[in-house]
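With one protein chain removed, the remaining protein chains of the complex are shown where they sit.
Think of it as A, B and C in the order they're written, each chain with its own count starting at 1.
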Amino acid sequence: MNAPISIEMVMLLAGILFILGIAGVIIRKNIIFMLLSVEIMLNAAGLAFVAAGSRWAQPDGQVMFIFILTMAAAEVSVGLALILRIYHQHKSLDIDKLKEMKG
Amino acid sequence: MSGNDFIALSPLLLLTGSSVLIMLLIALKLSHRNIQLSSLLLFILAFFSLFYEPDVSPHHIEPLLVVDRFAVFIMGLIIFSGLVVNILSYIYFEEKEEGPKEYYVLLFLCTLGACVLATSKHFISLFLGLEILTVGLYALIAYLKARHHNIEAGIKYLVLAAFSSAFLLFGMALIYLQTGSMEFSIIGRSLHSLPSLPPLFLTGLGMMLVGVGFKLAVVPFHMWTADVYQGAPTPVTSFIATVSKGGVIAVLLRFFIVIDGFRFSPLMLMLMSIAIASMIVGNLLALQQKNVKRILAYSSIAHLGYLLVALIPGSVMSIQAVSFYLAAYFITILTAFGIMTILSTKENDAEDIESYKALFWKHPLLACIFSAALLSLAGIPLTAGFVGKFFILAASLQAGFWMIAFVLVIGSVIGLYYYLRIISKMFSGRGGVPRKEQRSHPVFYLVSVIVLSLLTLFIIWFGVYPSGLIYFVDYFRLNM
Amino acid sequence: MILTYLIGILMGGGLLALLLGQWNKSLPKWIALGTVSIGFMLLVSFWIDQSHGVNIFLSETWMAEYRHDWIPAFGISFHLALDGLSLLLLVLTFFLGILAVLCSWNEVKERVGFYHFNLLWILAGISGVFIAMDLFLFYFFWEVMLIPMYFLIGIWGSEKREYAAYKFFIFTQASGLLMLLAILGIYFIHGSNTGNYTFNYFELLGTTISPDTAFWLMLGFMIAFVVKLPLVPFHSWLPDAHSEAPTAGSLILAGLLLKTGAYGILRFVLPLFPEAAQSVASWAMLLGVIGIIYGAILAYSQTDLKRLIAYTSVSHMGFVILGIFAFNELALQGVIMQLVTHAISTGALFIMAGMLKERLHTRDVRLMGGLWTQMPQMGGTAMLLAMASLGLPGLGNFIAEFLILLGAFKANVWLTVLATCGLIFSAIYSLWLIQQVFLGPKKTPDSVQDFSWREIILMASLILSIIWLGLYPQPVINTARPMINKLEKLFVNQSTNNKHVNNLHSTICIEHASSTASFSNTIKLV
Partner (left out) sequence: MDYLLWLIPAFPLVGFIVLALLGKHLSRFWIAIIGAGSVSLSAILTFVIGFSFLSSTPTGGHYSQTLWTWLEVAAFNPKITLYLDALSLVFVFVITFIGALIHIYSVAFMAADKDYARFFACMNLFVFSMLLLVLADNLLLLYLGWEGVGLCSYLLIGFWYENPTNGYAARKAFIITRLGDTAMAIGLFVIFYQFGTLVIPDILALAPSTWHEGATIATVAALLLLAGGIGKSAQLPLQTWLPDAMAGPSPVSALIHAATMVTAGVYLIARMHVIFQLSPIVQMIVAGIGAATLLIAGFSALTQYDIKRVLAYSTISQIGYMFLALGLGAWTAAIFHFMIHAFFKALLFLAAGAVIEALNHEHNMFKMGGLKNKLPVIFWTFLIGSASLAALPIISAGFYSKDQILWYAWASEHGSPILWLIALLGAFITAAYTTRMMVLTFWGDAKTSVGHYPGKLMTIPLIVLAFFSLFAGFIELPHNFGQFTLFSNLLHQVLPETVLKAGIHGELLFQLLALLVTFGGIYLAYIFWYKQPQRIEKLKRSAPLMSLYRFWFSGWGFDQVYQVLFVKPIVFIANINKNDVVDKLYQGITTATVHLYRLLSFTQSGSLRWYIIGLVIGAILILSIQLML
């Protein structure tokens, strides 16, 4: 129907998503939300890959996106396991509680 | 996948197979000792499989992997370190009374990841290897429930690793966008004609370097090192310090060689500034540190700085210097952390420098091994570290990089201070006669001491008569 | 082949002492004494048949050479060679080695095996430095010399030993690394000029380097040697290392380690970079003179006996720098005499300080006094040593200082006048030392016995050698002559072609129309 979306727009979107993810990780105190914003960053990277793939009309971008998804899933699962243990030990998910090692 | 491919990939296949095999053995409820022995056997098998690599010219497994002599050398180093960590971790986990059967599975997987990195020539294999390694490490770092800082180190590493791999991916996407392919050689060919790097490629490469920088723990991305090294169990720390860095260095070197990044001044300048920063900051951070693990963490930052100095000239000699220094650095760090593993008991983890007071008079042999390792880290002659540092200085001076060589000298002088501080702590104090306390696992204790003394012999041997290793390194050189 | 035997004996002896040290306490002493005296005998016999056999005066200066490939990839070879200068310093090393073992006979009680291991490995490192003719091997021995000395000071030293050990190690190591950069620099320049990359000293001799890089490379070498031979701005490690080291440690430190600095300049800086050395000569001489006066003034105000003696050696080493950078045969012979005699006289003073510490358990000079009455023999020897250190004629140091000043007078008149005034300061601190320790009212309550037999042999050998060097130093001069002549030839054609350097400052010196031998031609007045 209307003109195809130009590659710059998609990259811009991916960039914005990426920066949102970074901001999320820095601002949020709760570990779950930090993991969540890291997920956003990973998806942004995936989006960039898909866009690049479409630019060169090669499937590689999408194959890469699938890999990114699997990796993100694995990483989040391990992350949640760790979060469970943190909650058992510290009774709170606030990242600033975990500051014993310093100097 | 012809016959040759299988032989070429035998180490990787063996590693995957053995991780699966170990899982089965765990299912059969074998005791911790049997599992450890079997994993040891499998590691040795994998190590010897390397010797049967076909000496045919570099064997390309399109499109992801290439198994050339340099890859075999790096895989050899990685598997050897995995083997040593495997041997050392038995006593450590027995002391902590936690039957870590799944630990060995993760160990195999992480070694596999590193090997994949060593042989990768494509972004996807780079990403795959890196992620197998990193996710495996998440679990390894947070392995011991009882340990005090354990969980904190685990979560820190997880969030930061994921964060930096996001950067890596975004960088790869930009480069892919720019060059249209993810294979190093094709990227290289596309850059061949361009006098300078296009901006998009530059930002992509920059972001990739953020991810790689995090893994190598060079200066702007070094802050996690000390906490994770301190938090993780000691064998895992030695694993992180050696294997994860070795694999990444290999792929970085291969990538730079293929795209011939040495001729682009912004790239080189950036690498130089990172190298200088990490040498200075790494040594300075360890100056008055009380915790030996944190000292070794900061010193590994500095050592990565030295490695980057070796990498920068990009000449034939600099590649030899990188592989020589990697070998020397691996052996020394393994010995140092090995000693810490042996000395750590149930309660304290032989972290605090005070626990090394008058060690020479309690355990003369262990103290000698530890001083040899520390002297090699400091780069004093008679040790492999010195010849490594000499090699790096030669490589950088041959290409005329006087500035970095001078900063390397200043860094290693600062470094002298804290290595000597540990050594003099070991020799201070008028300790009495060495007391014989009962060891829970005499056999394994003996095996580990033998392994460590073997490593020390290597350090001294490469220090006094290094031409053997130099010839070896030259044979397994990555040809330009 | 004798060269490898020497180093091999020492290292082997060290290991043996370490191993046997576990079982019985007194064996390592005898092993150490045995190894060092065998080495000494070997050397002296070599020296005797050298002086008879081959005529010293022929141009061939190298007496023995041994070469074996070590790291062919870099062109590094295990290359040892011996000429007059190295032979002298080797004999000195073994002589002082015997004395070091003797004087720590019953001073060291615990961990005797490891102590003698360190002692012998330091000697091995030092003798290695003196005969290494491959720049990498030289740097290798330069570092090997450090570690055992660090342990010696760090473990068996007195109160502030750790601080002193650090300072010593880091000072020398830092400057050593800078030298490593310079070595690599000249290695690559030679390689790019001639194509073959080698660290061999003889091949590197001829490299042509552009003046400003030569200047920087020369500075790289000089920094390492100037820190070791303490020249004033870099000397602050010496007093700490000396006052904290055990007696044998400070004997070896003063007697030998300082000499490696001077040897390094003579062997590497002058031949490799003649023009650069020429251009920096007047500055170096100035620093030398400052060193003489500064060291003397500081020696005067010290209250710790060993620190006082340490500063005196800073002052004496100032003469060495003055002599080296005068570039004429008189001054260079004086420098070599100074190396030998300073080692003996300051070594003896340190042994004396060690004995006093053993008897009075203190190094503070203010607590000592009037010891002459109880210990006339020690008083007499101390008086003679003090006279040696202030350069009384008839003792070795005078010959050295007189030759240096005579030689330096030709190179730079006003600096030499200033240096000669340094002799006055040396008189002030030497007599002040004797006055405080031996003369004056009796302060030490307990009765201290005079020399034991062992100490008499120790001291007698040192005093006899100082007096022998004072009255008949010719053997030492003859052994060093070939090397000095070759060195001086390098600088004679230097000075004739750059005329302005010569007549710039020497108002009274003589115009060198013909060869240096004929003196009595016309006076050049400026």
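In this text, a contact is a pair of C-beta atoms (placed from the backbone, for glycine too) under 8 Å apart; a residue touches a chain by one contact, two chains touch by 3 or more.
In this text the structure is predicted, and so the values were computed from the model without any measurement.
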Report summary line: Going by the whole complex, the chain not shown touches A, B, C
Report summary line: Which of A:Val25, A:Ala48, A:Met64 or A:Ile83 touches the missing chain? It is A:Val25
Query raised in the report: Any idea which of C:Phe215, C:Trp432 or C:Phe451 touches the chain not displayed?
Result: C:Trp432
Query raised in the report: Which one, C:Asn118, C:Thr247, C:Gln302 or C:Ser315, makes contact with the chain that was left out?
Result: C:Gln302
Report summary line: It is residues of chain B that touch the chain not shown, namely 155-156, 159-160, 163-164, 167, 199, 202-203, 205-207, 209-210, 213-214, 219-221, 223-224, 226-227, 265-267, 269-270, 273-274, 281, 284-285, 287-289, 414
Query raised in the report: Which chain A residues touch the hidden chain?
Result: 22, 25-26, 34, 95-96, 98-103
Report summary line: Against the hidden chain, chain C presents residues 167, 232-233, 235-236, 239, 297-298, 300-302, 328-330, 333, 370, 372-373, 376, 380, 383, 387, 392-394, 398-399, 402-403, 405-406, 409-410, 416-417, 420-421, 423-424, 427-428, 431-432, 435, 438-442, 471-474, 477, 508-510, 516-517, 519-520, 523, 525
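Everything below uses one rule, namely that only the chains that are shown with their structure count from here on.
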Report summary line: In contact with chain A and chain B alike are the chains none
Report task. Could you pull out the chain whose C-alpha mean position is farthest off from that of chain B? Result -> C
Query - Averaged-CA centre spacing for the pair chain B and chain A, given as whole angstrom - result: 27
Query - Centre-to-centre distance between chain C and chain B (centres being mean Cα positions), rounded to whole Å - result: 44
Report summary line: Separation of the C-alpha centres, chain A versus chain C, in whole Å, is 67
Requested in this report: List, in ascending order, every residue of chain A touching at least 2 other chains.
Outcome: none
Report summary line: Multi-chain touching residues of chain B, meaning two or more other chains, are none
Report task. Over in the complex, which chain B residues touch chain C? Could you list them? Result -> 375, 380-382, 386, 390, 393-394, 397-398, 402, 405-406, 409, 412-413, 416-417, 420, 424, 427-428, 430, 465-467, 470-471, 474
Requested in this report: Spell out the part of chain B that touches chain A in their complex, as residue ranges.
Outcome: 123-124, 127-128, 131, 134-135, 138-139, 142, 145, 148-149, 151-156, 158-159, 161-163, 165-166, 169-170, 172-174, 176-177, 180-182, 226-227, 230-231, 289, 294
Query raised in the report: Which chain A residues qualify as touching chain B in the complex?
Result: 7, 11, 14, 18, 21-22, 25, 31, 34-35, 38, 41-42, 44-46, 48-49, 51-53, 55-56, 58, 60-61, 63-64, 67-68, 71, 74-75, 78-79, 82-83, 85-86, 89, 95, 98, 100-103
